[in-house]
Structures are given as C-alpha cells and as structure tokens.
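For this depiction, one protein chain was excluded, whereas all remaining protein chains were kept in their positions.
Letters A and B mark the chains in the order given here, with residues in each chain numbered from 1 onward.
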Amino acid sequence: MSDTQGFAALLGELSTFAAASVRMAAPLLIAGLGEAISETAGILNIGLEGIMLSGAFAAFIVAWATQNVWLGIMAGIAGGMLASLLHALLGVGRRADQTITGLALNFLASGLTSYFFLMAFGRTTSLPECPVLPAVEIPLLSSIPFFGPVLFSQNPFVYFAFVATGLVWLLFRRSEWGVILHAAGENPHAADSAGLDVIRTRYVAAAANGCFGGLAGASITLGTLGFFMENVTSGKGYIALVVVILGRRQPFGVALAALLLGAADALQFRMQTGNSGIPSQVFIMFPYLMTVIVLLFSIGKTRDPASLGIPFDRGRR
Amino acid sequence: MVVPAMLAMRDIRKSFAGVPANDGISFDVGEGEIHALLGENGAGKTTLMNILYGIYAADSGSIVWRGEVLGGHGPKEAIAQGIGMVHQHFMLVPTLSVSENITLGLKSRGHPFPDRRRLDTDILELSARYGLDVDPAAKVASLSVGERQRVEIMKLLYRDARLLILDEPTAVLTPGETDGLFRVLATCKGQGHSVILITHRISEVLAFADRITVLRDGARVATLEAAGATAAGLSTLMIGRELKSPARRTAPAASLPRSAAGDRAGLEARAISLRPVAGKGLQSVSFSVAPGEIFGIAGVDGNGQKELAECLLGLRIPDSGKLLFGGLPVEGLGPRQRKRRGLAYVSDDRHHDGLVLGFDLAENYLLGKLDDPRFVRFGLVDRKACLRGAGGAIADYHVKTRGPTEEVRLLSGGNQQKLILARELSSGPAIIVAFQPARGLDIGATEFVHERLLERRAAGSSVLLISSDMDELLGLADRLAVLHRGRLSPAYDNDGSLDMMRIGLLMGGQGMAEEACAS
Partner (left out) sequence: MRFLRTLGFAALVLLLVLAVAAALVIAVRADPGKAASGFLRGAFGSFYSISEVLVRATPLILAGLGVSIGFRTGFFNIGAEGQIYLGATAATAVGLLFPGLPALVLLPLALLCGFAGGGLWSAVPGFLKSRFGLSEVITTIMFNYIAINVVGILVRSVMKDPSYPLPMSPDLPEAMHLPVILEPTRLHLGLVIALVAALAVWFLMSRTAAGFRMRAVGLNPRGSLVAGISVPANLLLASALSGGLAGLAGASEITGIHHRLLEGISPGFGYVAIIAALLGRNHPGGIVIASLGIAALQVGSSSMQRASGVPSSISWIIMGVLVLLILARRPDRDRVAR
C-alpha cells in the first residue's frame, strides 16, 4: 500500500519537474529557432540576449500599461525585431563585425531597458506587476496521465514553441525558402549569381530572428514571472546560442537541446527551494555549468554554415 | 559583320581604383557561335564578362543584346534575358542537392513548396537532351570537379540561357573531361546556343572556337576567324612578343656537382598513406627528388595534391609511410622544425598560406625568419634588420612596392608571390615544395617564378613542383609522375621519350592500376 503511494508521489514529483522543464525550455526553444534561421542564412547574432531583453521589457511595459497581455506580446515581438534589425543594419548592411555588433547590442539593450525601467518606476522595493498569460489546459489531452500535465497544461508560449518547431522544420526541409536561406548562408555568391537577393534574404532572416527572440523574451515576463527587473533574461540569450549549436541548427535538435537545458534550469529552482543551508549560488550556477558541459558534447559534431558571420559583399570573395 | 550580332558590346570601359581593367573594348557574338575570349591573366577577360553578366557596372560603353540595350542590370536580369555564366569558382552550394542547386532562385510550380520529384524528372530529361550526365538527388559536395561543372551548365540550360559564358572551364578538367565538355558545347551550338569561352589556352581555341577575340592589358588586340589562325600568331597577339621557352636544360641534373648530401635523395617519400576525408586521401605515395632535380607531380586539382603538400609540410600526419629530408626521417616534426631542416614552401594560395595580409612587407618577410638570429635575438624582433632584409628582397626580386612598410594586401598577386619567393628562397633551402606557384600570375611574373625555381635547381635544391598546368611541368620538370585519386603513377623522364597520350590518360585515371602493378 505504502509502496504504491510512494510511487504515485514520485510520479507526481516527476511530472511536476518535467512540466517545469518544458516551461523553462520554451524561451530557449523559441529564441533558438529564430537564431537557427538567422545562422542558416549566415548571420551570427551574439546579440540574442539583447533581443530577448528588449522583447521582455517591451512586452512587460505595454502589458503593464494596458493590462492587456496580447498587446504586450505584440510589443515584445516589435521590440525584438527592432533590436535584431539594428544588428542586421550594421552586420549585414554596413558589413560590420557581427560578433562585436552583437555584443554592443547587448550592452545597449541592457542599458536602455534598465534606464527606461528606472525612468518609469524609480528605485522601488516592490516590483510592479503585469498580467500573465494563464496556462491553458487542452481538453482531453491534458487528462492523459503524466503527459497531460507535462505537455498539455502549459502556457500558450509553450504550445507556440511546439508548433513553431514543426513550422521551422517545414520551412527548412520542404520549402524553397529554406533552400534560399541555406544558400545565403553557405555560398552567398552562388545565391547572388542565381539572381537571389542575398542582402534581403538576410534581412528577412534577421527579422524572423527578432520576432522569435522578442517572443521568447515576452514569454519570460508574460509567461512565467509577471514582472520585470534589470537583466531579467540573465544569460538565457547566450544559453539559447548553445542550444542552437547543440541542436545543429535543426528544429528538432534545437528542441531537444532546449529541453535538456530547460531541465537543468528546472532542477536548479527545485533544489534552491529545498532549504538545505547550502548557498543558493551553488544551484544558480548549475545551468551555466551544464551549458559548458553540454557544449563539450557538441565537439566535432557541428559544421557551421560556410559563410556564417561573414558579411556579403558582391565584389569580394 | 554579315549576320546581325546576337550580342554587341561597344567601347566598354571599367577601372578599379584608377587602374583600367577594360579600356574601351568592343566585342560581338553571333547566334550559334562559339567565340573565344583569349588573353593572359589580367588581360580583362573576366571583368568584361562580369560586366555583361551584371556583376559589375561598366564605367562607360553600351551593351546591345538581341536588339535591346542592356544596362544597370544585375545577374537576375541577365538570367531573365537568357545570359548565363559559369564562373571559374563554381557558384554552387555544396550542402544542397544537384536538383536544389539547379532550380535555386526559380519560382517553380507550387512555390514555395515545389514538387521536387517532378523537378528531378524535368532535369533528367534536359540532361539527356544535351548529353550531360547528372544525378539530381546527389549532394554537390560529393561530386567531382567535372561533375560540378556539368551541374553549372545544367543550371544555365534549365534557365533557358541562349548565351553561355564559361570562364576558364578547362583549367580544372582532365584531357578526357575536356573533350566531353566540348562535345556538350557542340551540342549546345547545334541547338542554337551561343558560347563565350574565356581562356588562355591557345590549343583549345584553335580546336573548338569559331572566332577568337584576343585581349591584352585591358584592350582588344584583334578578332579573327579560328580557321585561319595559328598558334604562333595567337601567342604573339596575346603577349605582344614571342614566347620564350624556359631554359631548363642549361644545367642537366646529371652534370651537377653532387653536394655534401652525396647520392642521397634531398626529399623522399616512402609509401605515404592518408585516410580519405571527403574523398581526398593518399594511397601509398612514393617518390624521391634528388638534389639539383625538379620533380613534377601532374594531375587535376583535388586528387590529393593539397593533402600531399600538407603532409610534406608537417600540417598533416600521414597514417603510414615514411618521409625523409636529406636521408633523415622527419616524423613527429612540425612545420617549424621541418623549415629548420631546410624546407621551403611556395603555395598558390598567397592570401591564406603565404602571407598575412594585414602585415606590412617587412613583417611578412619576418614570418619566415623567426628562427633566424639576424632578425630575432633573445625573443626580441630587430625591426631595423627586418626592414633591411625586406628592402633587399624587394630589390633582388623586383617587387613593385612603395617600400617595406607598405601593407602586402595592396600589392598585386605577382608582387605578392615575388615577396614569398624572396622570403622562402633567400635562405638557400635544400628542399622546395612548390604548389601551383604561378597560378593566377601574368606571363612576366610566371616567367620570374620559373626562373627562380630553375636557379634553385642549379644551386642543388631538391624541388617538388605540384601543378595542374602541363606546360609548366613540361617546361621545368626533370621527371614527372601523375597523381590521380590519391595514387601516384611511376615517374617518367621528361625528355623526347615522354608519351603525352599516356600522361593524359593517367590524369583521367585510365591505366593507373596497371601502371601501379607494373612498378
């Protein structure tokens, strides 16, 4: 009797943990899909952290001001796109070093969001709150034991992440657009000589990256937290970059990698709450450590697009 | 002109940074004509064609294509107008399939979700019509150079190009593949396509072209019918003087005084094998180069030449086999130690292998002298000595530059190569590995490079010359062998007895197995 009770409790624990993992994976997955599109087209955007931060802030401030989550989401997308297009303007249009541009974007986004946050709220001890997108239980599916609570009782951002994974797969593997993105990242001169507009293709990829990254940022403030604080993304943009490398820029690979690092984050939270006297930094550190360890497993397995990070210039080879 | 031209380019001018690349060139192509554009490297052939194809805009001049004026167009418009170009560097995406490459940029039926199987059928049909053998589903990365070229031509035919521009198409082909290419071009001609053939190879032009336009120093020298032309006449038009034959036989290998190395080979490879990566490896390659000898390795690019050079240099470690410098094994030695043992390397890839473009001449000179106490003492660089050394190299090798403090990226290819030669050869190396040392250079610079190599030969160096240019090998090498798919044929003496037919077949891989067995 007590055995079955114990088992049920364990299963419950496990499903709560798995659900948390999936929830934590969502922003990584959404941002990772965007970056995968961008990198496939040849743009390396280290500024993903800045894109997510911009999205998270824009989504929060609009949702807070209008008390409307959906307007917040739209603002998040717009914020992310603005940041990503700024990166593209320099890294694609002006052919600047994409890594340095990305870093500068992160500094700028961090400064701007913190500045405007302080401007709006001052230095308060109580964080201003915004509405949160509630979890939606999908009828029937959510009552499946274990999988129901893990996969089908989540917030809409999680569902979007699932659907987007499939859509990006379709884009990459079945559509001519995927072929074009690929050509722009692998051999832009070939794409150019075939009459394709490489620069425009890359701008479109950057816009897609901004849209996904902004949404990923919004999913942090509007999906789970319900508030904003300085540098709320806390390195998730960088971790999403690792997710992209680990997933070999393929949507389902990115999804698996996001789940793995999402689980690390969930584990960290779980251990932090168990009051053990161990400094919480031990757990906070865990996802970052995991990211490095996981990166070690990507050694030799990925091949970057040949023109990744190299601005296209028709007159040069 | 009797027939109205399909294409008429008039008085085309284009300068790069004030240096004219095209200086008022006029040029016509008729329908169903194979028109050769003949000239040295740097004569302006590719620039002219890039203007026609819309990659560059001309500074002045006009283009009339099938009765309409073309201008301000890009490749996209050129393609739409029926003009297609196969570049010297193929414009293919290696990670995509043949079929995806061929239809790249087209809005096929069902766009953006085209029916790939249907497209493949269309491609196969077209390939049968022109005798171009391609597999639509294959990844381009897995194809040989000749196959990739066929994909490039298919790309143009699929787009219904009426004019095919081919930039040095035979530079990368074996003699057999070259014949195949010209059969395809003849079929195209028969179906009403026109062809512009950019080349510097006189023999091809005479054999396959209808008309020939010769360019020199950015200007048109002559346009003539191929039927009445002669090789000697064309070469004079091309270079503006009679071609001097290399003076290889001034000091035959046999008559050289043997150096301290005695009878030992300067450079010897014994059964070097390298496991293939991406199809490129080495299978039990053996050869030896005596002091005072130039040993030539012939063959089409991509048959293991780069891999062999990197094994000799110490950048790659062979899976098996032995390498000896002056009779001593060099296993386990890196590039630096091998250089100290007297190895010099002259590469075709100046920008990646030979130079640091962001450095000035003196620093690039130092790059090869880091172990020389005249330039580096107690870990400190003697900048004045570097400037003096580079200054001497500039004078001795006639490098055209503003001085040793100029950045090398501002130098022309020929002058960059001269600097590399000066650096590599000034220390009197016992062994020289020269990998396509004259690629991309104009006639003058090419001659210069060849003379320096012969000089080193006379001074007793063992020279390994790896090249895909048969003329270069025949002019310089004492003995030569052919590398095909990582296997080296036996060596042949380069004298009157050399059977060119046999060499040509070996380059295409025919007879390789028998030769290997016989040896």
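The rule is simple: a contact is a pair of C-beta atoms (placed from the backbone, for glycine too) under 8 Å apart; a residue touches a chain by one contact, two chains touch by 3 or more.
Remember, predicted model here, so these are calculated numbers, not experimental data.
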Self-check item: Candidates B:Arg275, B:Arg374 or B:Arg409 - the one touching the absent chain
Solution: B:Arg409
Exercise. Write down which of A:Ile100, A:Leu127 or A:Val163 is the residue touching the left-out chain.
Key: A:Ile100
Practice problem: Based on the whole complex, identify which of A:Ala65, A:Ile144 or A:Leu289 touches the chain you can't see. | Solution: A:Leu289
Quiz item: In the complete assembly, which of B:Arg336, B:Arg374 or B:Lys400 touches the absent chain?
Solution: B:Arg336
Quiz item: Of B:Ala17, B:Val69, B:Val277 or B:Met501, which one is in contact with the hidden chain?
Solution: B:Ala17
Quiz prompt | Candidate in contact with the missing chain, chosen from A:Ala65, A:Leu118, A:Ile144 or A:Val163 | solution = A:Leu118
Self-check item: Those residues of chain A which, in the complete complex, touch the missing chain
Solution: 46, 86, 89-90, 94-97, 99-101, 103-105, 107-112, 114-115, 118-119, 235, 238, 241-242, 245, 279, 281-282, 284-285, 288-289, 291-292, 295-296, 298-300, 313, 315-316
Quiz prompt | Absent chain, residues of chain B that touch it | solution = 16-19, 313, 315, 334-339, 345, 347, 352-359, 363, 366-368, 370, 376, 379-381, 383, 409-410
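The definition used in the following text is that only the chains that are shown with their structure count from here on.
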Quiz item: So how far apart, in whole Å, are chain A and chain B when each is placed at the average of its C-alpha atoms?
Solution: 46
Quiz prompt | chain A-touching residues of chain B, taken from the complex the two chains share | solution = 53, 55-56, 74-76, 79-80, 85, 87, 89-96, 100-101, 103-105, 107-108, 111-114, 155
Quiz prompt | Of all residues in chain A, those that touch chain B in their complex | solution = 174-177, 179-180, 182-183, 186-187, 189-197, 306, 314-315, 317
